[in-house]
Every structure is written in structure tokens, then in C-alpha cells.
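Below: one structure in C-alpha cells.
A single protein chain has been omitted from the complex, and every remaining protein chain is retained in its original position.
Just so it is clear, A and B label the chains in written order, and each chain counts residues from 1 on its own.
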Amino acid sequence: MATQASRSAARLMVSPSVILLFIWMAVPLGMVIYYSFRRYRLLNPERAGWNGWSNYSSFVFSPDFGGALVNTLILVLGVLIITVVLGILIALLIDQPIWGQGPVRILVISPFFIMPPVSALVWKNMFFNPSNGLFGELFKYLGMRPFDFLGQAPLGSIVTIVAWEWLPFATLILLTALQSLDSEQLEAAEMDGAPVLKRFWYIILPHMSRSITVVILIQTIFLLGIFGEILVTTAGGPGTASTTLPFLIFKEALLDFDVGTAAAGGVVAVILANIVAIFLMKAIGKNLD
Amino acid sequence: MNMTLRALLGACAAAALAGAAAAQTSITVATVNNGDMIRMQGLMSDFNAMHPDIEVNWVTLEENALRQQVTTDIATGGGQYDVMTIGTYEVPIWAKQSWLEPLSDLPADYNVDDLLPSVRNALSVDGTLYAAPFYGESAMIMYRTDLMEKAGLTMPDSPTWADVKAAAAAMTDKDNEIYGICLRGKPGWGENMAFIGAMNNSYGGRWFDMDWKAQFESQEWKDTIADYLDMMTNYGPPGASANGFNENLTLFQQGKCGMWIDATVAAGFVTDPTNSTVADNVGYAQFPNKEGVDNHGNWFWAWTLAIPASSDAKDAAKTFVQWATSQGYTNLVASKEGWRAAPPGTRTSLYENADYAAAAPFAKMTLDSMNAVDFTKPSVQEIPYTGAQFVAIPEFQGIGTAVGQEMSAALAGQKTADEALAASQALTDEEMKAAGYLQ
Partner (left out) sequence: MARAVTPARKSINTAAAWTVALIIFFPILWTILTSFKPEPVAVASPPVFLNFDWSFENYETVIQQRGYGQFFWNSMVIAFGSTILGMIIAIPSAWAMAFVHGKRTKDLLMWMLSTKMMPAAGVLVPIYLIAVYFKILDTRFLLTIVLMLMNLPIIIWMLYTYFREIPVDILEAARMDGASLTNEILYVLTPMAVPGIASTLLLNVILAWNESFWTLNLTAFNAAPLTKFIAGFSSPQGLFYAKLSAASVMAFLPIMILGWFSQKQLVRGLTFGAVK
């Protein structure tokens, strides 16, 4: 059906989005590349000028950079693993015939509607706070000293918050996939006496693989940029224990007001993100089409 | 594409102008979500009655978010705000960049000579005032008189750190959630480093030597951090590495702290019977020093209202700033909420007022602490900088926050004191090299 005319019509129809997105990508990227070679501190504007590669070297060789990379990976992988595994389990559970499926589904998707600063503030103050939080109360009830979650397990606490925010998304997509599964096939397998685990492994999981791919892809895009939750709860600390790459760039840009180094960090992050994207596409892309 | 964009933008600008042509001038005030500012927002009907032609829009943010936003705005000439709430650290630096509108032609009834001399000096560059103080503070010890009595101790008016440690040990009762001492641990140059910087001043230490070399490997810093960590680990509350001024205030109001060493402005809150469970049992003492060091922290801060040069409603902004920092405003607060709630630490007349002295038992300690501050010489050693609990150079925000992170890591037990100090030394020298101070 793809005639020459329809092809050029198609090109015309795609072009507004492509042009807009290209501008949205190219203009900031161009400016960021420009600033990444400049000395530009907001609070010290007179000391401006070309700065060679020193913004890059001070970003990449800063003692926080390696740790930030590792923390970013832990955050992304931790949230992905938790949301996919729990998402599958919860989807399987809700898919069973139960009383009140509608209300249950509404409760489960609710965290998705909470804006990140709100969920971070709620978790930080009302749950993790060792003096006044509910977890602290729970520890006291059990006769233990309250555990200082954000001080002693900062990254784990942040993974918990972010996973809570994204679990509904994963659950919903996986549930939709599960519901599209041909039940006759499952019943046939059940008749044949295939055990539950085998049915899950050979029928359900392969059926869900595309959905899992989509969940991983979309969540990775959003999770690579997470930093509001970190800013509100731990501000990257204690020390640099919960500093991720986006937060490190944020720190350069808005705590040190060093636009040059933040720009260099931005360029580095774009390169790394694209490596991740290529790797991701190689690994799971064939599931998509 | 470009043409369309410009046309669109032009239409927007025209619409904006049409809106501004109405009788009212509106000004946008960026402020911090501290109690005194919230109180001011509740008293705006007075201002509106006096100036019906000025509409005041509030942007209320948490301290760090406020600082990020006003700094970005002023450094890029964004012009979103007509009045900014900034501190004694920013005022001289921004004034030197010509980012602030000078407050030179204040009317006689503003009585500018009534401002405390130390505050006025800190907010002036070459004799010109660039910001009007809303409230000012130094630091002192607030302690629970009932707990001290129970422990059989008395707090001297001018205790040493050894006295403080002994008192903290005596009051601590972790099983009943009473912690002998609450101090700031939340990272940030205006949070934990404000306290640690002042503590280091009172230990005789300094941030930099005369060649701008960082001094974290000096004995004074080592002693400061060792004692800070020792007190906080043994007698401090759990989760202290996330506690700033506001978190400690909550803990103290709930009766969980034996002592709290922090800004003098806190006294007005801990003695507020509606929010504090310990309002009747608070005593005050001078910020401690180390035996033989003639320095009591040199903590000095004022939240001030300044008008950015990029504002397009400077006259309305000036009118507002004068109202908010006037004696009249102080009287207004006193008449509505009592003298105890008056914004402290800016005007001599407040401390000469017998009603205030009677209602605010902390008034004398506040004034004495503020008068003892020497903005030009925060350390007993030779130093190339001015300042107080901070160093008045533009690079200090970044350095202070990074060092603050190291200290909070040490407080959370993730690093030893020596590791944190060594890392601070390295990162500060690196930053000072990049900024051109060090060769």
C-alpha cells in the first residue's frame, strides 16, 4: 500500500514531530557542548573564558564520579528487578477470580498518581524518620532502637520509594498482557497435568516477555533521570552514598552553580545513556517487533 | 518556523503588557518557609490596607530550593522576582556584582540608624545598604532547665565544650527518648557547616591560611570533629545526619533534646506554648568555647529582603521592603501575637523596649551574642577572609556543601573523622585551585 504519494505524504506528516524534537534535542545539546568547554560560574561571571577539557576532567576524575555511576546502576537495576518481579506476582494474583477486583486494582494503581516530591516527603517524614516515622514506631513496638533508614541505608530507602512509585505501572502493563492470554491454552495445559511452575515458565512468562520488555524500556528511560526523590530525602548523602549521575550534575549546576562542569557532566551522561540504550536495544530489542 | 515563534511570542508579550496595564502593580516576593515569614504572610492585610495599589505574590520555598531558584534567576537576569529573601552571605557578594538595587534613599521614618550596627555593616558595601534585615541571629545554647536540675547540674552562663559534654552525658536517657544534645547534621553550607564552622571558630580553627590553603588537617579541625562526633554518637538523637535547624526544632519542642546549640531565633519558637511542650523549661547560655580560646563561634546571620536590579517594579518592591522591616511591622506583630514573637536581632529600639525584655527572656543573650560578633575576623588566627560561620567568598557554597557531605558521612558512620577531613582537604584545595585562589 506504500505508494510514492503516500510515502511523501507520510514524510510530511512525520516532519513536525521530527523537526520539533530535533530542535529540542539539538539546541540544548549544542549549548551544553558549548558551555562544557567554557569556564562559567553563575556566582563569578567575570571569570569566564575557554576552559579546554578541564570541565570534563574535573567531572570525570572527581572522586564522586565512579560512585555515582555505581549508585545509578544500583538504583535503576534495583527498581527494575523489584517492580518486574513484584509486578508479575501481583498481576498473577489480581488476575485470579477474586471478590472486589475493581477496588483492588484501584488501590494498586494509586501510587502512580502521586507526584515524586510528595511521595518522597511522605516516605521521608512519615515512615523513615527514626523519631516520628511509623517504621520507627514499629521498631519501638518490637522493643528495638529505631533504625535510621536514610542515614544507614540511603540507597535502599530511595530504591524503596521509587519502586513504590513505579510498581503500579509495571503491574498494570503486565496484568493487561496476562488478561490477553488465551485461557484455553492454559486449561489444556492444566488438563495435561502440567504443574503450576511449569505452566508459568513455559506458557505465561513467554507470553509476557514483550510486556516485560516494554516495562524495562520505559522505566529505564525515566529511572535514568531520577533525582527529585534523592534531593528531597538524602540530598545525595550521607557523604555521597546516594549520589547518582543525574544528582551529581544537579549538584554541579544548582548547588555549586558551576554551569561549565554541569554541562560537561550532561554530555558525559548523554553518551552513557546512549550506550545503555544501544545495549538495551541489542539485548531486548528483538522482543519489540 | 522562527517567524512563527516570534509572532507567537510577540502575542504573548502583548497579552502580558495588557495585564500589567491594570491599576495594580504586582510584585513577586521569594521567601523561605521559616516561621517569621509565614507569620508575615498572615499579616498582609495591614500592608494591603496601606497600599491597595500593590499586590504581593508570595513564592514560599524551603531554604535550599529558594537559594537555587533566586541565584539562578539573579545571575541570568531572569527578573522573575521583585523581592528576594537572602542572607548575610549573599548580600555583599551579589552587591559587588551590581545585582542588587541599593537602598540609599530610605525615608526618615524608616529610621535606618536604628538598625543594629553589626547587621547594618554586614549588609553594606562601601557604606551603601543593599538589603533590609528582616530578622537577625547569632547562636547560643538552649537547654532544659528541668532536666539539668534532675541531673544535679547547673549550666554556667558561659560554658566550655567540656561543660557541654558533661551536661549532655548527664541528661541523656535513650530509653525515654531523651537525647542530651541535638546538633545539626544535615549536609549543607547553611546547615551542618554553619554549626561545625562556628564550633571550629570556637576551637581556634580557621578555614584557610593566608595563602588560601585549606586547614582541615590542622589540630583544631581534628579536635572539633572528634568532639562533635563523640557527642552526637553518644548523646545525640538517631538519624542526626538528616537533622537541620527545623528537624532539631521539632525534636526540642517535643521534649526530646536536653540541649540544642543553634540560632538565637529558635528561642522564640521553643518558648511558644502553643507548639512547644517544654516552653516553660528553657534556659539559655552563651555559645561554648574551648578553654583558652577567646571566640564564641562568631555565628552571625540575618535573613534580609533585597531587590534585584532586574526587577521591573522597584518602587513597589521598595515600599514593601520598608514596610516589612520597619518598626511599625514589629509593633504590628507585637500587638497581634505578643512581644515574644517580634522579629529579633535587627533594631536597637527593640532591645531598649521594656515590654520586649519582659516577654522575651532570651533577648539579652541574643543581643550580647550578636554584639560579640566580629564579621571581619571570625577566627582567632590570621585569615584572608571575612565572614562568620561561613566564609564570604562565592566559592564557599559549593565547598561548604561538599565538606558538609563529608561530615554527615562521618556522622552516619560511613567514614572515619580522618577520612572525612582528608577528603575535605582534597576537594577544597581542588576547588580553590580551579577558582584561581591557589596556584
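Convention: a contact is a pair of C-beta atoms (placed from the backbone, for glycine too) under 8 Å apart; a residue touches a chain by one contact, two chains touch by 3 or more.
Model, not experiment: these values are computed from the prediction.
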| message | From the list A:V79, A:V108, A:I158 or A:A241, pick the residue that touches the absent chain. | response | A:V108
| said: Tell me which of B:T28, B:N192, B:T366 or B:Q425 is the one touching the absent chain. | reply: B:T28
| Contact residue for the chain not shown (choose from A:I74, A:A194 or A:V270) | A:V270
| request: Extract the touching residues of chain A with respect to the undisplayed chain. | output: 1-2, 6-7, 9-11, 13-14, 16-18, 20-21, 24-25, 27-29, 31-32, 35, 42, 90, 93-101, 103-119, 121-123, 125-127, 132, 134, 137, 140-141, 164, 167-168, 172-173, 175-177, 179-181, 183, 186-187, 210-211, 213-214, 217-218, 221-222, 224-225, 227-228, 232, 245-246, 249-250, 253-254, 259, 262-263, 265-267, 269-270, 273-274, 277, 281, 288-289
| If you put the missing chain back, which residues of chain B would it touch? | 9, 12-13, 16, 28, 30, 33-35, 38, 41-42, 57-62, 65, 68-69, 72-73, 76-81, 244-247, 249-250, 253-254, 269, 275
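We take it that only the chains that are shown with their structure count from here on.
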| field | Interchain centroid distance [CA atoms averaged], chain A/chain B, Å | value | 36
| note | chain B residues touching chain A in their complex are 1, 64, 68, 71-72, 75-76, 93, 97, 174, 177, 186-188, 237-242, 250-251, 254, 256, 394-395, 397-398, 401-402, 405-406, 408-415, 420, 423, 426-427, 430, 434-436
| note | Listed in rising order, the residues of chain A that touch chain B in the complex are 19, 41-45, 47, 54, 58, 63, 129-132, 136, 145-146, 148, 150-152, 234-241, 251, 254-258
